[in-house]
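Note that this complex is displayed minus one protein chain, with the remaining chains in position.
Moving on to subunit A:
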Amino acid sequence: MHGRPRKAPKPEDEAASTAKAQKLRALQSQFFSFHHDKIYTKEAVELSAKLLEINPESYTAWNYRKLAVEHYLSQPECNPDSVKSVLDDELRVVESALRQNFKSYGAWHHRKWVLSKGHSSINHELRLLDKFQKADSRNFHAWNYRRFVAHLMNRSEHDELKYTEDMIYTNFSNYSAWHNRSVLLSALLEKKAEGFLLKENVLPEEYEFIHQAIFTDPDDQSGWFYNLWLLDQTVTTDSPLLVSTWPTHGSDVLILRDGCQNGSSFSPFTTLHSESGSFPIVLYFNQPVEGVNSSTVTIECGFNKNGYLLWEPLSVSNSQAAQVWVAHLKFPTSELDSSVEVSVGHSKGIISTRGFQYCHPSSFSFNVHVQPVEKDSFQVSVAESILWREENFKVYSAQSEESIPIATFDQLCIKDGHDSTASNWRTEALAKEVECFRELLSLMDCKIGKLTLARLLTAYDAMSFPFANKLVHSEEVLKLYNDLMKLDPTHHRYYKDEHSLVVLQKMTSSKESLLQHCFQYKDSVSSVIANPICLRLNNLSLSRIGAFEKLLWVQMLDLSHNELQSIEGLEAMQLLSCLGLGHNKLRSITALEPLRKLKSLRVLDISYNQIGDHSIDTTRYLCSSPLSHSVGSELNTDETVISDAALVNYWEAFYMFKDLKLNQLDIVGNTIADEKFKSALVKIMPTLKRLDDELLN
């Protein structure tokens, strides 16, 4: 029951509970002996009922009763009448157990089991449920069971929807009722039942309904949860969309196998060095999808005749679904000019994790130019070091004609071209919500109201972005998150993360704003690496990074002097070769896991973080360890290496770095970075040329 204070036990209560325990012990030992000897006599079965009446949590007793029923049903003398009476008995036992504790999992489960035996007292079940739900309308066991019974008796969703409405009118602080409502509405919408054909007709009424609850009592959580569900229903399109790719549509990609640029007219944004004879093609969807392969994504180009490509999901978990997919297209060693066309989703098979088909077939094409190799100069270049010094970065002034990926990116917002009319209602619904919650906030200071408004504005901007070409509300959203950080310090980190994402979205929203963060790297000694473009997102007090869909082109990224604790999502940046993460708040080697997916990464700076400060990284949701599935399986294949005593202590580092082909690593300023660790690193990464400014042999 809700809202009832627990009372301290009185002496007489304690005496009573001692007596109860005494009685239970006696019953229990007798029961176990019956159970052990498989005795299912009337007397024995009654004993289990007595036991359950006192202690409904006794799972063994419930299971014993199931066995007893099965035993009885297998007897030759049983007939429909006697079966009915046996099952009725079971229901009675469950009922009295539920009276004792109506949150007993075992009892509810036993009841389901009895009903699944084909017992036909379903109307009685609904009456019983009404009684239990009256006693505690928020008992989720009862709601769960209600769904089970409603399904079993084929009760219409309409009737059940009406029932949730009645329960909500009695007390709207009933998350179970709101939840059931969302389940029923989803089912009705999916079925396209009469009156539930279109979301755009159903959702506005639901918004209206939930506003009554939220405005009446903004402190009640259940209404906000339901509102969040509605918002999700409004924003997410059912079928997945392709949001971004690399290379972008219509771009010219120059691939060099050395550092000389030959004075070509190609943009530094799309000039790429490749050692492996292949370059990545990246597909970025708006939600995780499965089924990206060479039949759902076809490719046409002069040099890959059979069109086969191996597509890999880019996700840190080993799931087969991912938002970002990558394939590596091999190119010939000779000089080459060729166009490539990639077609996505022309044959079915790309499916979102929620089960919706990708249904917006689209294609993009680009030109590839490969320049011949000069081995020697390449060797020199890797020995050079990248110095993340301020003076090495020069403001980059782009030539107006230059094909900056961000500019072509706008054309790649494939999603909205498809159903801009169909999503009109979504924009309208969001606009209405925005107005509504602005009004609420004008009346009172309400944390969750501010959070909701921030989410609404972000969603609204994202939805209207390609047309508005600007994030109209980002300043307001940033202010809301700033307020929230002050108002609600408990959840400071979450707000900070959201704030960071908005900052990044704002920065990447236009070519102009992005160019302000593009610099040309030019150090005094080196001339070999041909002045690459570096995106500098340093000193922004970011705690999280995002907007990856607009940063797929980045090869050199400076994220130093931020407050990053995680680099989740960075695996999408497949072209990344130099990454600066110095002076952040990374707390463990495993926090670097996304880097394992970055095959081109050569230079990494993780100096001055907090790696090794804490034995357990509490900031990470999932801590990989050799015991967990993903890591363990890989480690086993390398038993010989791990047997090296020096490495055993650094299994995390081994796991993280062994597949990276780093040339340069800066790790100074972390607790973990002692001499032993550094020598272990050298062992793990034979490719390493430079560690903390020291040239290795």
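To be clear about the criterion, a residue touches a chain if its C-beta (ideal position, glycine included) is under 8 Å from a C-beta of that chain, and two chains touch if they have at least 3 such contacts; residues count from 1.
By our rule, contacts and distances are computed from a predicted model.
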Record-based protein name (UniProt) of the chain missing from this complex, from "TrmE-type G domain-containing protein", "Methionine--tRNA ligase, cytoplasmic", "Rab escort protein 1" or "D-2-hydroxyglutarate dehydrogenase": "Rab escort protein 1"
Residue touching the undisplayed chain, where the options are A:Glu70, A:Asp130, A:Asp217 or A:Asp232: A:Asp217
Of A:Asn171, A:Ser276, A:Ser541 or A:Ser679, the one touching the omitted chain in the full complex: A:Asn171
Subunit A residues that touch the omitted chain in the full complex: 1, 4, 169-172, 211-213, 215-218, 436, 439-440, 443-444
